[in-house]
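Got a structure for you, written out below as structure tokens; questions coming shortly.
Removed: one protein chain of the complex. Kept in place: all other protein chains.
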Amino acid sequence: MDIRKKPIRVGMIGYKFMGKAHSHALRDLPFFFEPAGVPVLQAIAGRDEAALKQSAEKMGWSSYETDWRRLIERDDIDLIDIVTPNHTHAEMAIAAAQAGKHVLCEKPLARSVAEARQMRDAVNKAGVIHMICHNYRFAPAVQFAKKLIEQGRLGKIYHIRATFLQDWLMDPEFPLTWRLRKEVSGSGSLGDLGAHIIDLARFLVGEINEVVAMLETFVKERPLGEMDQHLRGRPGNGQRAPVEVDDAAVFLARFDNGALGVFEATRFSKGNRAGNRFEINGERGSLRWDMENMNNLQVYLDGDEAGLQGFRTINCTEVEHPYAAAYWPAGHIIGYEHTFINLMLELCNGIANGCNPAPNFEDGLRNQLVLAAVERSDQTGRWVKVMEMLDN
Amino acid sequence: MDIRKKPIRVGMIGYKFMGKAHSHALRDLPFFFEPAGVPVLQAIAGRDEAALKQSAEKMGWSSYETDWRRLIERDDIDLIDIVTPNHTHAEMAIAAAQAGKHVLCEKPLARSVAEARQMRDAVNKAGVIHMICHNYRFAPAVQFAKKLIEQGRLGKIYHIRATFLQDWLMDPEFPLTWRLRKEVSGSGSLGDLGAHIIDLARFLVGEINEVVAMLETFVKERPLGEMDQHLRGRPGNGQRAPVEVDDAAVFLARFDNGALGVFEATRFSKGNRAGNRFEINGERGSLRWDMENMNNLQVYLDGDEAGLQGFRTINCTEVEHPYAAAYWPAGHIIGYEHTFINLMLELCNGIANGCNPAPNFEDGLRNQLVLAAVERSDQTGRWVKVMEMLDN
Amino acid sequence: MDIRKKPIRVGMIGYKFMGKAHSHALRDLPFFFEPAGVPVLQAIAGRDEAALKQSAEKMGWSSYETDWRRLIERDDIDLIDIVTPNHTHAEMAIAAAQAGKHVLCEKPLARSVAEARQMRDAVNKAGVIHMICHNYRFAPAVQFAKKLIEQGRLGKIYHIRATFLQDWLMDPEFPLTWRLRKEVSGSGSLGDLGAHIIDLARFLVGEINEVVAMLETFVKERPLGEMDQHLRGRPGNGQRAPVEVDDAAVFLARFDNGALGVFEATRFSKGNRAGNRFEINGERGSLRWDMENMNNLQVYLDGDEAGLQGFRTINCTEVEHPYAAAYWPAGHIIGYEHTFINLMLELCNGIANGCNPAPNFEDGLRNQLVLAAVERSDQTGRWVKVMEMLDN
Partner (left out) sequence: MDIRKKPIRVGMIGYKFMGKAHSHALRDLPFFFEPAGVPVLQAIAGRDEAALKQSAEKMGWSSYETDWRRLIERDDIDLIDIVTPNHTHAEMAIAAAQAGKHVLCEKPLARSVAEARQMRDAVNKAGVIHMICHNYRFAPAVQFAKKLIEQGRLGKIYHIRATFLQDWLMDPEFPLTWRLRKEVSGSGSLGDLGAHIIDLARFLVGEINEVVAMLETFVKERPLGEMDQHLRGRPGNGQRAPVEVDDAAVFLARFDNGALGVFEATRFSKGNRAGNRFEINGERGSLRWDMENMNNLQVYLDGDEAGLQGFRTINCTEVEHPYAAAYWPAGHIIGYEHTFINLMLELCNGIANGCNPAPNFEDGLRNQLVLAAVERSDQTGRWVKVMEMLDN
């Protein structure tokens, strides 16, 4: 490693799906980029020692801890990376901040606005660098979209319509995972998928002023699975329990800048595996993006000669596109995992340079306010101002 | 003409854009199909005799009347086809029905629920055949979508998301046409574009129970154009007047059968010329359609073998697809105008056989109730039951 | 009809698939356009009086003749439109020209270069207007492609790759239609499909200098069908006969201007109903077109700003696009049949104005030379100069 570069010793809590994505990104970051700070995969924490040991070896971590508090106490750790279920985020992030560690936390930041505020306050008080893992911002096509909007290519924004459509939960016999239990996840598709498209909308269009929403749980109860039995202390012999969170969340939004938003997050849209898509319409142009073809950005520019107007399919793998030059030649696409590598670049540069990247816990809190407003609107049947949720 | 077939003598009121589409469809119908009743282009009505004469000749009408009431009085007319601006629909349709004429009326049926009810009651009382011109139902791909849903291929429907996106009105210097004046049009993009996607949703998914909505007028005032000066009796020298209707209408809906709907109609989505699109997700499959590629239906079927699951792009030009066999060989596409020909087939068969086709004035009224509920919701900021609007 | 306009009295020989497309186009032409000469559907000719009578009535022709020679003799006919199988083209076209009639002939012009030359010479000698029905040139997107190329937007052309892919003949039990018998059709997919893409290439890129080719007949013999039994005078009880023409024709070409061409015409490409597609690459841009989405032209322009380069999907329904203004508003697509209407406009204007439109019999002959060169190359296994075939 370049000795002029600061090592950033990482401790990661959790090691499942997101742990894999984060570990891979930390490993690949210095291969593709020249980050100001270079991540060192120091240790992971979890409860199941056998699984933990195997994961550490597989993913390239030097050590492990069976108690996450031990990880935070270690003085050879600079950054705590939290990839555990939502109900643990607040306690872990606050403890990490209090221990003077920088913090990266998976989304949604918390289960509630109250938790999210405490987390934001804790990192601010501790003066540590913090980030929330809204990785989709870091697709080159999305960053390029941002650049076009900032350059005024679209003019005033009138509309955004965004979806995150999945279908993995449609089988009524699929068990009640932690993602379906309110005390663990906070909400269902809303916090899991909706949080991502809210982040994209905030990033690209601006702050949301008010929302009106409907949530729906199509399958009202599900079989208890193994994990649930463990957590609840009862056998899983065919027992069922109520699903406590939404299967689908749809809402309308008014942005501070007058744009109108239409959002839809659902796990019940057959055939859509990862339908994270948006279209933005402005005064002078429009953009379309689809995560399943994430290298492409569709761009319509009003200034194009009459007769030659149409959406351009731009494969964002050119040197002009953010992050793209670090990878492969034009036309040689990248994938899902690269959004994490790009995010880690911003985080490690932020830590090395002492300046906070975005999206951070402030963004996480803002996002949480929207989630809360959506839930409140569903309960009350009326429009809810996002900032009103701050005091809830 | 086949002497066994009943001639249906048509009188059309209006002769502009929609008049062209209707005239063409009436002419082409017997070329492609064998309707039980064969339309005869008897007469058109309008106010400008020179333009009327020229249009009659161009479009193949045998005669014309400068007073629409005269047309209705003529006893050589069986069917009155109304293609004039919205504020005239009620008076004309009611007069036609009272004169014992069958009636085809452009959409939206009326400016208000009250007008729509009177129209529906009038045709019912008169016992005439009536239809509303929601032509998009009659794209072969949409009819095929209907067939798949009716066969249960999608199972229970969970979601529909539908848009009708246009961009022709974005220039703030575009004049205040009749479509932008409330007393003429009733509403803006809502009644013009929203009515179409509401009709598609009602056709494919079922009745809408309640809605929550927001309307927006992005450009608040516009120059008076020539027509407007005429109507308002004042010169158009740079004068501007307020836009009285919505530029965009977005709303959420709950259907009687539990499905969730997301709707967006706007004239401010740059780059979308005729973005009439929907996606429907059911328990066992999904459908996608886009008017700009209207021959194609995207179909996802859950029953496909694992690994071979994906949306199929079906070019609905095969003999198995509704109406398609009457046109050209597979792969040889049809266009916008054919939706009108197909609709005219149903209308002429209905008249000849004495049974009312769909969509008819009952559908028009139902549609109007949704439009009214959307407007009410925008005013009140709350969810509105569609059937509550019946008494307004 | 506008009395200032010249009526063009049409006599059509044949009345099946192509007869339907031509009849429709002749009927619709004055509805959409203002042709200098207005077609009058005077008479059709065929052998089966019952079918002929029914078709005349259905398609709107005023009279019929059971002998095509009678049709040509009639002095109330200005234009003979030939839509019969290929082996009849030469005799009919020459007789029509000799009788002083203008001639429209379906493609391919003839079965051989010799026939095509005689036809070309006959119309030239008679001084009549003549045209060959390569309708795909007249898709607005293709005409717009031509315009872009002529304006030099693509610069020097390097490549064209063109296919016409079908799959209707893949079932080995499909009978031996006239299209599969050499004495009737001249060739198989080569003359039927290949002729169309050769015409598009000649129109857009220029003259072909030499070719190298391979032809293949995948299904070597087929059952005799009803029509075949009639023609051959033997019963069809399970008898089979050899297929005498190609199922697939693929060839490379060098153009006079140095461009390279790759062509593929086949009836054995499963899933492709009408895969008439091309891509053209030039020094400064590229174009892509697909008949199954015929309203769209994909355009890449080198001059686009770096980072914003990509193929634009242009829906050629804007007023700037050739022929488009006559139809419907932007985004409201047209279909296969409109290519014939547009062609008929050029023909009728040509007749009225006394100037020969393209593509005409000269183009038909040029096309025939390429077909002949392809066949020669297949037989000899070497490159064949197109102009060498002129003396064969």
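Think of it as A, B and C in the order they're written, each chain with its own count starting at 1.
Keep this in mind: contacts are C-beta pairs under 8 Å (C-beta built on N, C-alpha and C of every residue); 3 or more make two chains touch, one makes a residue touch a chain.
Please read all numbers here as calculations on a predicted model, not as lab measurements.
In the complete assembly, the contact with the undisplayed chain comes from C:159, out of C:159, C:179 or C:240. Of A:59, A:212, A:369 or A:389, it is A:59 that touches the chain left out of the display. Touching the missing chain, out of C:241, C:262, C:308 or C:390, is residue C:262.
Considering the whole complex, the residue from C:34, C:256, C:283 or C:388 that touches the absent chain is C:283. Listed here are the chain C residues that touch the chain not shown: 154, 158-159, 161, 163, 165, 167, 170, 212-214, 216, 218, 248, 250-252, 254, 258, 260, 262, 264, 266, 268-272, 279, 281-286, 300, 302, 309-311, 381-383. Touching residues on chain A toward the chain that is not drawn are 1-2, 17, 21, 23-24, 27-28, 30-31, 57-60, 166, 168, 272-275, 291-295, 315, 317-318, 327-338.
One chain of the complex is left out; on chain B, the residues touching it are 144, 299, 301, 304, 306-315, 318, 320-321.
In this text, only the chains that are shown with their structure count from here on.
Most remote from chain B, judged by the distance between CA-atom centroids, is A. Note: centroid distance chain B to chain C, computed from Cα atoms, is 37 Å. Centre-to-centre separation between chain A and chain B, using Cα means, comes to 42 Å.
A separation of 55 Å divides the Cα centre of chain A from that of chain C.
In chain B, the residues that touch at least two other chains are 272.
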